[in-house]
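Here the complex is missing one protein chain, while the rest keep their positions.
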Amino acid sequence: MIIILKDSATPEQVDHVIERVESLGLQAHLSRGTYRTVIGVIGDEEKLQAAPLMAIPGVAQVMPVLPPYKLASRQAHPQPTVVDVSGVKIGGGHLALIAGPCAIESAERMDGIARAVKAAGANLLRGGAFKPRTSPYSFQGMGEDGLKILREAGDKYGLPVVTEVMDPRRIEMVVEYADMIQLGARNMQNFVLLTEVGATNKPVLLKRGMSATIKDLLMSAEYILSEGNPNVVLCERGVKGFDTETRNLYDVSAVPVCHGLSHLPIVVDPSHATGRPDLIVPCALAGVAAGADGVHVEVHDQPEEALSDGAQALLPDQYTELVGQIRRLADLLGKQISPSGGLAEV
Amino acid sequence: MIIILKDSATPEQVDHVIERVESLGLQAHLSRGTYRTVIGVIGDEEKLQAAPLMAIPGVAQVMPVLPPYKLASRQAHPQPTVVDVSGVKIGGGHLALIAGPCAIESAERMDGIARAVKAAGANLLRGGAFKPRTSPYSFQGMGEDGLKILREAGDKYGLPVVTEVMDPRRIEMVVEYADMIQLGARNMQNFVLLTEVGATNKPVLLKRGMSATIKDLLMSAEYILSEGNPNVVLCERGVKGFDTETRNLYDVSAVPVCHGLSHLPIVVDPSHATGRPDLIVPCALAGVAAGADGVHVEVHDQPEEALSDGAQALLPDQYTELVGQIRRLADLLGKQISPSGGLAEV
Amino acid sequence: MIIILKDSATPEQVDHVIERVESLGLQAHLSRGTYRTVIGVIGDEEKLQAAPLMAIPGVAQVMPVLPPYKLASRQAHPQPTVVDVSGVKIGGGHLALIAGPCAIESAERMDGIARAVKAAGANLLRGGAFKPRTSPYSFQGMGEDGLKILREAGDKYGLPVVTEVMDPRRIEMVVEYADMIQLGARNMQNFVLLTEVGATNKPVLLKRGMSATIKDLLMSAEYILSEGNPNVVLCERGVKGFDTETRNLYDVSAVPVCHGLSHLPIVVDPSHATGRPDLIVPCALAGVAAGADGVHVEVHDQPEEALSDGAQALLPDQYTELVGQIRRLADLLGKQISPSGGLAEV
Partner (left out) sequence: MIIILKDSATPEQVDHVIERVESLGLQAHLSRGTYRTVIGVIGDEEKLQAAPLMAIPGVAQVMPVLPPYKLASRQAHPQPTVVDVSGVKIGGGHLALIAGPCAIESAERMDGIARAVKAAGANLLRGGAFKPRTSPYSFQGMGEDGLKILREAGDKYGLPVVTEVMDPRRIEMVVEYADMIQLGARNMQNFVLLTEVGATNKPVLLKRGMSATIKDLLMSAEYILSEGNPNVVLCERGVKGFDTETRNLYDVSAVPVCHGLSHLPIVVDPSHATGRPDLIVPCALAGVAAGADGVHVEVHDQPEEALSDGAQALLPDQYTELVGQIRRLADLLGKQISPSGGLAEV
């Protein structure tokens, strides 16, 4: 921690800051510059993080030198974490290919889409049973019936399943059906959910909030890790931008930035990042080229009938084509794609 | 709803769109321009909002002409809503002066701050018992003990109390203690909370999310209103910006924009918007000058001892000075400040 | 300057950094923390600003402690600067009321608008003869003919005139006609223009760029000041935002932020900041309440005939009403409005 004092700081104020630092069992290292006085703090920086030093008169700026996320940081765990989702590996050279409809709509539709994405080469199946919708008048999801349908489709086609949870009272139920729990962008800082999901041992797909910095994202991962659940996969899905050409602004640089700061895997979601089917393929490939540990794409066989976000889904044929391109790129980069289980039947 | 077709749209595609529109009981009004074909839809636009028209081949753009929030819109309710919080009016010319510490820390501290803000002229008391903290290692709030302390201070000084709820399982408890429920910026799109808070009859202080458009904010208000709770007060508290001089970017224009689109009151929170005590006074006055229905400010008597966000609080003396300036400005603008109740004792 | 080393920095790398610092005649003050090594640099920080320290292996972060703008900083000049535009004072308690059409369109129109804004109480007249237009097919301004028209209107109604320059080859011409030169938002970092305008002694109205931080804005002011022209007035006119309700995002907090960092006056331009006539009045008042040294508003008597930006102008009556409100607010705040000269005739 480095504390920079105002040039108007009085000697008494400087002394007061030093006192506060030392009262926490830390050493203060004073350095008077030509223009500014700076106090370096030596010792366990965390002790200071709770103290509102900025509120002390005379203090101009407080700069931590350690990241506030400990468990999520690369320093804590130099090797990349590989998350295992019922046999499918994500991270450390293993790519996840997560696909499925935005919302689970019926058993027939789910079956058709699951069959199609499996055939295309996906290794994880997604589908929402509880949908966070901007409008109270939009379809809110099928609830537990949807979870059953997803589980059945996953079992039938040998695809572990990912689904979102929004309500802490539904975690127990979702955990029963899902292989991986998704926390959506709007819930990235729902600290109640983060804490409770951290208390399970399910893999978690943690989507970056639309106004979240990478540090914010890693702090949210830290909530889960600090509760004892190490199986966190980050997901870049676009941040808020000023250009209305795309729904969000796809931040592909988040991939190497996260890999530099953290050992956790990170996948990209070009469907939500762009909101446009014509941009999904180039943006998915961009993500893989930047080092992403997987690609999350919405696929629907009848987009114009979809009950949610149909306009940003790929058709099964387009997805098949995309997976082919990802495979060739993965080969070039020396990455692997975990096979999912064989079909239970067919 | 206006549907613009791609210039490459085939006659079959145009027919298909018209069919879809008519199948919903609406009229399609075709208009072939020199370059583009446009379909105007006549009838109840809502029926179309659920249909993913953008997913139909040949469709270039879909433009709603009605706002998707009905109950929150000015059209639905031309007169400004006045929310009554246990006798304190907000909206329609009545200003709320909401003040208190970020977090409830102890009965003694709460008592001191409540006394100070009451003396300064505040008419509502705030304090957090459940704190959304970026870091899992930060102070998370006193919980129910904190609620009791807040209630006591409110009763003693005749100030209705506002406090945040983050967990749907705590709503019942919070409703018991509080006069107004706060939904924080990070929970503005926590649709579970919105729905359940809508099912109570408590006034709600709904803070704008950091990446929420005004439309998003009004859609979140719509969730509460559509459940039957009409007592929603909006709060502008800064959006995500690119300049690190301030914690967020204070969007003072949100005040007149909301007043144009909606009948709901809107207050400003310059503490969170700027994160800097030296900017609170000018930004609070700016908000009132722009037409805000109140000002929410954090006040702490010992900022450097604060367990949360001490660095962005005003001292009681500074708050007293601010209230004086707000009163003079309110007089100039013809606004009133509801007195809160008399002191229970003192 | 504070240099933070990577935790992987070798002793040789640390030595190398110290050597570089000392080779510039500065003292390096080493402080080894528990986790990180930090080097404080004592001496003239500017010598280091040109050196790319971040490029040295082992360096994690470089943090200047002094602002890179010297002449524009409050430290350099603790008292507020008062800029005198042909008798009209701006700053230090004096408000500028700058008004006029976006573009100069004809002598008749200019005369009518000038008469109206003078009658309303404006003390400076604006109008563009060279217009920066997004489209090459839009009206580009009347050029020197426009300047003559503006000068005549200013002389007739006793209003000093402000007009934009975009081309360094036109500065000489513009200086001849104008009392104050405007540098537009798109030219805030046109360093050629900044330098040449700095070499004149004309007052400059420097508009903030749409993606400029306050530091960027003050650095651009520094260009002008460092060439010897001290007469710079800053202008907040909205930054890029994500909500399409307004054309830009009006950053009213820029006013107190600039006043804290710099002695230069700052005015607000709610016309360009919001792009909506219905928001100009509340946003203008917000700016004055936040401490702005003036208000810049576009006024047009026939907005639907305007050749540029008609949709964001106030009508003369609306402007008259606004000036009345600003005057009452100025009285409350103890601010003055410099009278402009008497009419040359009429």
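Per-chain numbering from 1; labels A, B and C assigned in written order.
Here is the rule we go by: contacts are C-beta pairs under 8 Å (C-beta built on N, C-alpha and C of every residue); 3 or more make two chains touch, one makes a residue touch a chain.
Given the structure is predicted, the values throughout are model-derived calculations rather than measurements.
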item	value
Contacting the left-out chain in the complete assembly, out of C:Pro80, C:Gly143 or C:Gly310	C:Gly310
Candidates A:Ile18, A:Val82, A:Ala286 or A:Leu315 - the one touching the absent chain	A:Ala286
Among C:Arg74, C:Arg151, C:Lys202 or C:Lys240, residue touching the chain not depicted	C:Lys240
Contact set of chain B toward the excluded chain (per top definition)	2, 4, 7, 29, 31-36, 38, 40-45, 63, 65-66, 75, 240-242, 244
For chain A, residues in touch with the removed chain	211, 213-215, 239, 241-246, 249-253, 255-257, 260, 273-274, 278-279, 282-283, 285-291, 328-329, 332
Interface with the undisplayed chain - residues on chain C	20, 46, 49-56, 68-69, 132-140, 166-169, 186-187, 189-192, 194-195, 209-211, 216, 219, 222-223, 226-227, 239-240, 303-307, 309-311, 313
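Simple rule for what comes next: only the chains that are shown with their structure count from here on.
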item	value
Distance between chain centroids, defined by C-alpha means - chain B, chain C (Å)	32
Length of the line joining the C-alpha centres of chain A and chain B, rounded to whole Å	27
Where chain A and chain C are represented by their mean Cα positions, the distance between them in whole Å	40
Sequence positions of chain B contacting 2 or more other chains	211, 239
